[in-house]
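Of the protein chains in this complex, one is absent; all others appear in place.
Labels A and B are assigned to the chains in the order they are written; within every chain, residues are numbered from 1.
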Amino acid sequence: MIAFGGSLLDVISSSTMYSSTMRFAALMAFAAIGEWVAEKSGTLNISVEGMVLTGAFTAALGSYWFHNPWLALLAGVVGGFLVAAVQANMSHRLGANQFVVGLTLNVLAVGLTAFLDAQIRPTVSRVPEFEIPVLSRIPLIGDALFNRTWVLYLLYPLVPFAWFLVYRTRWGLEVRSVGENPQAADVSGIHVNKRRRQAVYFGGACAGLAGAYLTIGQSGSFAADGVSGRGFLALAAVIFGGWTLKGTIAGALVFGVFQALGSAYQALGYEANPSLLGALPYVMALATLLLFAYRSRQPASLGRPFVRGLT
Amino acid sequence: MNATAVTSDGLEAVTTDAGQRPPNAFASIAGRALPTVLLYIASICAALGLCAILVSSTGGSATQVFSALLDGSLRSAGAWGLTISTATPLLVVAVGTIVGAKAGMDNIGQEGQLLLGAGAAAFVATRLDLPGPLLLLASFLAAAAIGGLWAGLAAVMKFTRKVPEVISTLLLIFIASQVVTFSLTKKWLLRSLDSTSRTNNGEPLPQSARLPGIEIFGNVVTWGAVVALVMTLLVGIVLARTTIGFKLRVLGLNPRTARRFGVSAIGIGGGALIFSGAAAGLAGGLWLTGGSAGDRFTGGISSNIGWQGLLVALLARQKVSLAVTMAFVFAGLRTGSQFVAATGVDRRITDVIQAMLVLSLLIPPAIQSLQGRRRRSGVAA
Partner (left out) sequence: MNAGHDSPADVVAGVGDSLPTPAVRLSAITKRYGAVVACNGVDIDLAAGRIHGVLGENGAGKSTLMKILIGLIQPDEGTITLDGRTVVISDPLAAADLGIAMVHQHYSLVEPLTVWENVLLGEKIKLDRKVACERVAAISDRYGLGVDPLACIADLTAGQRQRVEIIKCLRREPRIIIFDEPTSMLTPAESDQLFSVLRTAVVDQGRTVALVSHKLDEILNATDEVTIMRGGRVVDRTPTSAATASSLAQAMVGRPVSLRSEAAALGLIAAAAKDAAGDLKGDGEAGPEAPIVLAVRNATVLDSDGRTLLDNLSITVRAGEIVGLAGVEGNGQRQLGDVLSGLIELDSGSIEVSGTVIDAARPGALGKVGVGVIPEDRHDSGCVLDLSVAENLMLGAVGATSRRGIIDRGAMEARAIELMKAFDIQARSPHAPMGSLSGGNQQRVVLARELSAEPIVLIAAQPTRGLDVGAIEYMSERLRAAAASGVGVLLISTELEEVLTLAHRICVVHEGRIIGEMAHHEADLERIGLMLGGVAA
């Protein structure tokens, strides 16, 4: 036990720990920001996993075809957006059950990316690290935050942008109102389902960005099982954060810590069962939900379809 | 195939009886039937067409793929027996899911529950020394118990701490998969006792722990299919005809009214959630011992059966009778996919076809209810 405690201390104080936390957390943060906006509008966007996976694959395609990281990034965003387009139009135009559509899209994304990957076999060039001077010298966290691939740096403006979008623009006000009380929004002259679709599009674009970050920023290749539930962790991060943006980001960081813990533990040469460490982020996500889900207030109309005339 | 059809009809009768259709509704249904059918046909054709384009554009032959699918699922020797055997776990998962969904419980963690169920069954089958039928029975009980336990965790979290079961069952899938990977590294758990095997596989099942098959016209169908059909029938009757089924439906349709009339959300709802997990676990046990998945437990044994069973349930729109048909169709795509590889097209195209089919089946009812709403509310269509 003491040995374990000591090793834990070692792990926590290592800079490897910080940089790998950031690596894992960034992926979830990108996706979670988009998911947060979608949930604010009342959509429990379970297809976020499929959006990240699709984005990861289309980014690989973009890199393979254009040999340009920016176009690869754009391709990733487009991939996530396409999945979102299906999700949004089926659930907020045709009125199909959003969970069923979301689960199906996840299955479709797994099948389609695996199939196309096998048929096309794209090769990816990874975007190298870009060190931001001065800032990267900050002890412990400097290297983790400011000596990374520039794709990760997109996260830093994205957070305030999403906050501004939701809390300081008319669009954001309307998104929040359709998530809380779509009937009231409707009689106020807001096109409820249109706003919801747009929020899902935003979620898809962010999830695509997360996928692109995974492919061109982090691993430098596409793997069919590369996302493996981390899109779902982004979903959990939003609940963890009690539907606030800072809470959501905190959630992504906390889950990132637990993923990093596993790899840092082994990197420092400690003996630990890899599969038990692999379960850690999911166990901790559940544990944090047990602590925080009880008191948080979700958007009142989350997961409910809007049909004019039904109250 | 015959057995499936007959039972399907029987259940249809049960549910129609239970439904609240007025006697004169038949005429209006017949009147609307044609456009409905056309809508479905158009939608399915569009989905298959998209898949065909996908195959052609990546250098494959769509006709070959579809022909291979039919060969693998129905036409080749012994194929439909295999398909029914594959439909078995899908149906069991789906029926359990329907019970949960009727009570308003959204269990989406069947993949993990099924994997653990298969693992528990493997543990009992390879580690306990019991006479033939008892060993199988014990394996199934263990499988159902651990599946139920896994869903029960979600139930406890829901009712004590308000953690939405959609999220908890989802996250539990990944924990289940790590637990199984872990237990495959330990000989005192699931790892094969034969230390020469390098990959982490389970011990081969003893002969007494393998479900026998029934041979019909040269096709071998697992006994599990009988278990699945009996279970489907029983669930159909319980839901439609018993007080507990009634309470379950009331709870799912209007939880506040249910509470007022003494239906306990924890008792009935939690019970339904646990049942759905137990069914998924049992499906894992049936899949393992049925033989289609090989002779031993492996970490990849669930191979999306849980997810697909869930989709079957969702597509069947809470009707157990429809679940029988949908399970068979999905199983056909799975067995057919074995033959697709021979055409030079990656076999995962079948996953794409499956998902596209699901989406295409969602569209017609959505369009219809949309039109209905527009007519009622007077929004210009």
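Here is the rule we use: a residue touches a chain if its C-beta (ideal position, glycine included) is under 8 Å from a C-beta of that chain, and two chains touch if they have at least 3 such contacts.
Note that the coordinates shown come from a computational prediction; the quantities given were computed from them, not determined experimentally.
Novice: Let's see if you follow the contact definition: name the visible chains touching the chain that is missing.
Specialist: Displayed chains contacted by the hidden chain, ordered by label: A, B.
Novice: So one chain is hidden, and I want to know which residue out of B:Val250, B:Leu288 or B:Leu333 touches that hidden chain in the complete assembly.
Specialist: B:Val250
Novice: For the chain that's not shown, point to the residue among A:Ser63, A:Thr113, A:Ser177 or A:Asn193 touching it.
Specialist: A:Ser177
Novice: Determine and list the chain B residues touching the chain excluded from the picture.
Specialist: Residue positions of chain B that touch the missing chain: 20-23, 241-244, 246-247, 249-250, 253-254, 256-265, 376-380.
Novice: Taking the full complex into account, what residues of chain A touch the chain not shown?
Specialist: 168-170, 172-174, 176-177, 180-181, 183-190, 295, 297, 300, 308, 311
Just so it is clear, only the chains that are shown with their structure count from here on.
Novice: If you average the CA atoms of chain A and of chain B, how many Å lie between those two points?
Specialist: Distance between chain centres: 29 Å.
Novice: Okay, in this complex, where on chain B does chain A touch?
Specialist: So the residues of chain B in touch with chain A come to 54, 58-60, 106, 108, 157, 161-164, 166-168, 170-175, 178-179, 181-182, 185, 304, 307-308, 310-311, 314-315, 345-346, 348-352, 354-356, 358-359, 362-363, 365-367, 369-370, 373, 376-377, 379.
Novice: If we count contacts the way the header does, which residues on chain A are in touch with chain B in the complex?
Specialist: Its residues touching chain B are 44, 46, 86, 90, 94-97, 99-101, 103-105, 107-108, 110-112, 114-116, 118-120, 228-229, 232-233, 235-236, 239, 273, 275-276, 278-279, 282-283, 285-286, 289-291, 293-294, 307-309.
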